[in-house]
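Of the protein chains in this complex, one is absent; all others appear in place.
We just call them A, B and C in the order they show up, numbering each chain from 1.
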Amino acid sequence: MIPALFIGFSLLLLVSGLMVVLHKSPVTSAMFLVVAFCALAGIYILLHAEFIGMVQVIVYAGAIMVLFLFVIMYLNLGHDPEHGATILLRRLIGWIAGALVVLQGAMLFAGRWALGPTSTEAPPLGGNTQALGQLLYSRFLFPFEITSLVLLVAMVGAIVISKGRSTRTPDPIPHAPHAGLQAVLRPGDTVTPPTPPGGGEA
Amino acid sequence: MREYLPVLMFIIVGIGFAGVTLGVSQFIVPRRSSAKKMAPYECGVEPVGTARQRVEIKFYLVAVLFILFDIEAVFLYPWAVAFRRLGLYGLIEMVLFVAVLLVGYLYLLQKKALDWNSPS
Amino acid sequence: MKRLLADALQKYHVWAAEHPDPTFAIWAFIKIFIILNVTLVVVSYLVWAERKICGRMQGRFGPNRVGWFGLLQPWADVVKLFFKEEFVPGSANKVLYSIAPALAIVPALISFSIVPFGPGLHVTDLNVGLLLFLAMSSIGVYAVTLGGWASNNKYALIGGLRSSAQMISYELAMGISTIGVLLLAGSLSMVDIVKAQEHTWFVAFQPVAFLMFMITAFAETNRTPFDLPEAESELVAGFHTEYSSMKFGLFFLGEYSNVITICSIAVTLFLGGWNGPWLPQSLKFLWFFAKLAVLVFVFVWARWTLPRFRYDQLMDLGWKVLLPVSIANVMLTAVVVYMRVPR
Partner (left out) sequence: MIPTAWPLAVSAVLFTIGIIGVLVRRNAIVIFMSVELMLNAANLAFVAFGDALKTLDGQVFVFFVMAVAAAEVAVGLAIIVNLFRLRESVFVDEINLLKG
């Protein structure tokens, strides 16, 4: 019963992972990534990592992907236009890598690993979270305190970069290509030639 | 491991219920669409321009700060559950952790990153 | 007849003893089926109750046409919603447009799997129970964001963004305000939390956390005084402007079942779940539903009395008041628990 569940979750994970990469519109690939994270949370629970599974849904599927959605909405992205010579080259890389994936998967699934099957009984000290908590705050104290510094740096960095130089209007790039903007809007929309980017907009 | 089975079944039953409801309503619903009905709703006025405008930067900032403080909350859960065995060391560790993030929070307040009506 | 029943039961016990797993699965499925139907009926009658109470508060009757005291009103609504015409806006993203309502109702229902209604009456008792509720409420944000974005409508986009920004800000304060309870109970499993409240409910030790949990509960379900993004006077109907017929019905159902879910979690965490003085062990679940009814009444009552927050007040309250207060509360509880725990 458990292996069947594992295979189900893995298929869901790999298919939605592929769809993230292949789909045209970024919002749809973001939603496939959310599905992939939930499938991954299911796999973690099967591997006796319940707390990590729940944290995965809360942090990745619930917080990081919301940020991705907000940024995609902020950037007002339509579909990704496919044009230019790079298409041919990219298709080639895609196929080679695809073959690599299939070969790798088959080889690993068939391969015998030295480690035995995973255990069935729950980890020793009571609930998973309790044991994790004790371990995390005793042996892994140092990385835990460093993580708070990493978060602090990220907070300050994000605020500085995004609020950044809004007071000083950024110098307009002489040849800023409008093609980019044109590519962003769908062909159907008419747009009056925009003023060169870099006006003091918020 | 067995107690997670009902959660999975609940997920499947929930999705099934939502799917069946939407599916049934697809068949029953009368379809007399016209160009007027299909246009986005603008309180009866003729829709102007595309609906995909630019969105302010503040929503981005709220989401970023949400992630960082969410990580802090997630670190608090195992600490809270295992607090009785950790004792004084656990308390001191967490006070340090929260103090560092408090510095970030004060920076956030000082820079008025989350003021909605301040013209940024 | 009785003999037939007796040996059928006996045969069932023999079969159940042999292979426990399938019996566990069947019992779980029966519980889930019951909970799903009971929730849907209770939610539709909550809608009816809200309209009745609102009527009474505003000096009028509320629905009393359909059936006795308007009791058949919810069924009339459901049938109406099924048969209303559906306008899918032209350039809307069809797939995401129809997924959003499902995302509104499914997480709210799943959180019921961990709620302990009575001493033995819970679908499942996970040792990370509370986190499942928080995970499901963070998935609920997508219904609002996608609903706003996919319906390709100016009001819906801005309303959807504002509601999701509000929901994630308050979800943070909700997560941290539950940590005080974890410190006292020492476990994430909901049944252990309720058992830890045998003598004194946690609302006695954590009044501030309970108050903050209720405030975030209002914000999390987008109800007054936090429903500015979908207020009539503000953005037409916020993120569900472009929705009609059963899709709007699912959003509506999702909001109300979210109210019931959050209230039952609040009862389990702070008001001692099924603990109550006089009732015998088998009738304890009545305590749970009594407390649930009181909390849901507070939700309905607040909707028709409190004025609405402006958006910047709402965000300031979330970030500048609730967050620091809840972290301070966690630290204070930790110090007190450390002092009081016998060495």
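To be clear about the criterion, a residue touches a chain if its C-beta (ideal position, glycine included) is under 8 Å from a C-beta of that chain, and two chains touch if they have at least 3 such contacts.
Treat the numbers as computed from the prediction; the structure is a model and nothing was measured.
K.L.:
Need the list of shown chains touched by the one chain that isn't shown.
P.N.:
Within the full complex, the chain left out of view touches A, B.
K.L.:
Spell out, residue by residue, where the missing chain touches subunit B.
P.N.:
57, 60, 64, 67-68, 70-71, 74-75
K.L.:
Please give every residue of subunit A in contact with the chain that is not shown.
P.N.:
2-3, 6-7, 10, 13-14, 17-18, 20-21, 26, 29-30, 33, 36-37, 40, 43-44, 46-49, 51-52, 55-56, 59-60, 63-64, 67-68, 71-72, 74-75, 77, 80, 84, 86, 90, 93-94, 97-98, 100-101, 104-105, 108-109, 111-113, 115-120, 123, 128, 131-132, 135-136, 140, 143-144, 147, 150-151, 153-155, 157-158, 161-162, 164, 170, 173, 176-181, 183-184, 194, 197-198
Operating definition for what follows: only the chains that are shown with their structure count from here on.
K.L.:
Once you find the CA centre of subunit A and the CA centre of subunit C, what distance in Å lies between them?
P.N.:
29
K.L.:
Would you mind pulling out the distance in Å between where the CA atoms of subunit B average out and where those of subunit C do?
P.N.:
Once rounded, the distance between the two centres reads 16 Å.
K.L.:
Send over the residues of subunit C in touch with two or more other chains.
P.N.:
As it turns out, subunit C has residues touching two or more other chains at 21, 126, 131-132, 157, 161, 168, 171, 175, 187-188.
K.L.:
Tell me, which residues of subunit A touch at least two other chains?
P.N.:
Residues 50-51, 55, 58, 62-63, 66, 70, 73, 127, 129-130 of subunit A touch two or more partner chains.
K.L.:
Which residues of subunit C touch subunit B in their complex?
P.N.:
It comes out as residues 21, 24-25, 28-29, 31-33, 36, 81-90, 98, 101-102, 105-106, 109-110, 112-114, 123-126, 131-132, 151-158, 161, 165, 168-169, 171-172, 175-176, 179, 182-183, 186-188, 236, 241-242, 245-247, 249-250, 311-312, 315-316, 319-320, 323-324, 327, 330-331, 334-335, 337-338, 341.
K.L.:
Write out the stretch or stretches of subunit C touching subunit A in their complex.
P.N.:
Residues 21, 93, 95-96, 99, 126-128, 131-132, 134-135, 138-139, 141-142, 145-146, 149, 157, 161, 164, 168, 171, 175, 187-189.
K.L.:
Can you list the subunit B residues touching subunit A in their complex?
P.N.:
Going through subunit B, the ones touching subunit A are 1, 4, 8, 50, 52-57, 59-61, 63-68, 70-72, 74-75, 77-83, 85-86, 89-90, 93-94, 96-97, 100-101, 103-104, 107-108, 111, 113, 119-120.
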